[in-house]
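A short worksheet on the structure shown next.
Only a single protein chain was left out; the remaining protein chains are all shown in position.
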Amino acid sequence: MSELGRWPISCEIPVQWGDLDALNHVNHTVFIRWMETARMHYFIACDFTGLLESEGIGPILAGLKVDYSAPVQFPDTITVHTTVTRLGNSSFDMAYRITSATKGDGSVATGTVSGVVFDYDAGSSTPMPDSLRSRIEKLEATGSG
Amino acid sequence: MSELGRWPISCEIPVQWGDLDALNHVNHTVFIRWMETARMHYFIACDFTGLLESEGIGPILAGLKVDYSAPVQFPDTITVHTTVTRLGNSSFDMAYRITSATKGDGSVATGTVSGVVFDYDAGSSTPMPDSLRSRIEKLEATGSG
Amino acid sequence: MSELGRWPISCEIPVQWGDLDALNHVNHTVFIRWMETARMHYFIACDFTGLLESEGIGPILAGLKVDYSAPVQFPDTITVHTTVTRLGNSSFDMAYRITSATKGDGSVATGTVSGVVFDYDAGSSTPMPDSLRSRIEKLEATGSG
Partner (left out) sequence: MSELGRWPISCEIPVQWGDLDALNHVNHTVFIRWMETARMHYFIACDFTGLLESEGIGPILAGLKVDYSAPVQFPDTITVHTTVTRLGNSSFDMAYRITSATKGDGSVATGTVSGVVFDYDAGSSTPMPDSLRSRIEKLEATGSG
């Protein structure tokens, strides 16, 4: 059986000045936007995006949870790491970990999301196709975990 | 001949806390987002949105110009007023004026955009259909100008 | 002993066109921005904002959890309801419930945040002043709960 949670995908994003809010640190919603960008890179890497185009089957976000551990300022560059931690029948969980160039190894925020595999034509959830499941497992196997 | 520039459409939008930037006033890009929202209400009112759905002919933004005259804080409620000021063959101009509940009658920002009528299937600009032109002229005739 | 969780504060916010993402519904981070706006209205109502200005003691967001139950489109108007559900020694929890004019009574999203009372001069958490605690309890007592 394949192992999940091996953090195969990450991306670097420079902080933008407009990410700051009136408290002079990056607004807490921006961390969640960064996680979303990493998620989409993951979906491209496992071709979930291709499945949406060809068969109308795509992911829907059901919920998220974020813990903030350190503020981020401008200028800085953050890295978002992401991994799939659970593959259910028609649902899945992903985890996120954000680090910053100036703050070093400790994470500035961590998060999890739960997603559902959705058939947009039928308008209901659907089992995750085996081909996608297999590509996710292969992608995780390349992780640094 | 019909008159344009009569400001038929406006919408009220409360300032959100997250609209503030590190200088503790509403970030300058937010004013442009407010203008966009008013523009879309205008496009719904003249059924430019319907034309896009039925015939694949819709607006494209070519350029914009904004002048800022006063900062906006939280909490406050702004009103965006908009009007079509020019109807060309396959292009058009719109103007915007933003006022705020706490600042009174003077505008906090004004702007203009130039747009192009675009045939998304053909991938090129196209003359504005007479039916749309007529609806815009009727909408402007209802203005408070 | 005072009761919490009585939902005393709410605010209405019209959806902006730019809130939509490439899936043509309001991006999931926007819901969290709406919750933040309601939170700041709550902090103004209980004068947490005044405490920050006068004594340098203010709230810090430690974590959040959001569940999404229905997509939101443009145009629409949402209402964010918020309440304090727990007052600890130097921490507190708040809950959020978002409804939409077009979707009716059911919530489109719910959320919770955990916050910490922070002394910005000392750089550490601090017990919640009794005066603030009392104002929150009075505010909750006015709720519709």
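As written, the chains take the letters A, B and C, and residue 1 is the first residue of each chain.
Methods note: contacts are C-beta pairs under 8 Å (C-beta built on N, C-alpha and C of every residue); 3 or more make two chains touch, one makes a residue touch a chain.
This structure is a prediction, so every number in the text was calculated from the model and none was measured.
J.: Touching the left-out chain: which of B:H28, B:K103 or B:R135?
T.: Hidden-chain contact among the options goes to B:H28.
J.: Of A:P14, A:G50, A:G88 or A:P127, which residue touches the hidden chain?
T.: Reading the full complex, the residue touching the unseen chain is A:P14.
J.: Write the list of subunit C residues that the hidden chain touches.
T.: Against the left-out chain, subunit C lists 17-18, 20-22, 24, 27, 29, 74.
J.: For subunit A, which residues touch the unseen chain?
T.: Residues 11-14, 16-18, 33-34, 36-37, 39-41, 44, 74-75 of subunit A touch the chain absent from view.
J.: Since one chain has been left out of the picture, which residues of subunit B touch it in the full complex?
T.: Per the touch rule, subunit B residues meeting the hidden chain are 28-29, 32-33, 36, 61-68.
The definition used in the following text is that only the chains that are shown with their structure count from here on.
J.: Greatest Cα-centroid separation from subunit B: which chain?
T.: A
J.: If you average the CA atoms of subunit A and of subunit B, how many Å lie between those two points?
T.: That gives a centre separation of 35 Å.
J.: Between subunit A and subunit C, tell me the centre distance in angstrom, where each centre is the average of that chain's C-alpha atoms.
T.: 25
J.: Among the residues of subunit A, pick out those that touch two or more other chains and give their numbers.
T.: 29
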